[in-house]
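Below you'll find the structure, written out as structure tokens, and then a few comments.
What you see is the complex with one protein chain gone and the rest in place.
Right after this comes chain A.
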Amino acid sequence: MEETNKNKNKYSIIIPTYNERLNIALIVYLIFKHLRDVDFEIIVVDDGSPDGTQEVVKQLQQLYGEDRILLRPRPKKLGLGTAYIHGLKHASGSFVVIMDADLSHHPKYLPSFIKKQLETGASIVTGTRYVRSGGVHGWNLMRKLTSRGANVLAQTLLWPGVSDLTGSFRLYKKSVLEDVISSCVSKGYVFQMEMIVRACRKGYHIEEVPITFVDRVFGSSKLGGSEIVEYLKGLLYLLITT
């Protein structure tokens, strides 16, 4: 029996960045470390970072090759959804991974995403922090409470078929991402929810893998009253339109 069936798929990893000059270098190193035998490219969509992120990316291109690291910047902050769409235009892989640049998404989970997709043939593999073998670090009680409350509410109202709705560490078949993203209009984390709920409604096969999420940005809890209102509005919007 064949011991290793070489995975001939190419994976395009889209990483939107804004002021991530150190993190982008670290994450590129880690991606190369954990995806040794995989054909991939990293697409950095930088929104005009003033801290020199793009200069660091250019150095990384010298080290790793311009065919492995694509820099496709934009003039200013234009939002996450459009960053993915922009990255998609330059993606040559048949699969697309989206992840955050700040190392809350650790590249060491990339092989498990790929493996899960190959095993199940899923259209989307999404990382979940809310299962036993996953988890978070760096969240205080308030943060956990709101996360849990938000999740229960979303589960009850939307029946989304995934345990982690707001996560943004995902692997998509390229055609599926193109299809889903074209019908999404929300912003921020509601956008991530909208993506996965729409995908679920369209009947795409979605699988989950456990991931750990280390929040290094302590204290910058962006959860005020307005965030909660935005979330509830987003839920209602998703309830009615999906």
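Just so we're on the same page, contacts are C-beta pairs under 8 Å (C-beta built on N, C-alpha and C of every residue); 3 or more make two chains touch, one makes a residue touch a chain; residues count from 1.
Basically, contacts and distances are computed from a predicted model.
Asker: Choose one: "Dolichol-phosphate mannosyltransferase subunit 3", "Integrator complex subunit 11", "Vacuolar protein sorting-associated protein 26C" or "Defective in cullin neddylation protein". The correct choice is the protein name in UniProt for the chain not shown.
Answerer: Per the UniProt record, that chain is "Dolichol-phosphate mannosyltransferase subunit 3".
Asker: Touching the absent chain: which residues on chain A qualify?
Answerer: 21-22, 25-26, 29-30, 52, 55-56, 59-60, 63, 103, 106, 129-139, 144-145, 148-149, 151-153, 156-159, 201, 212, 214, 216, 239-242
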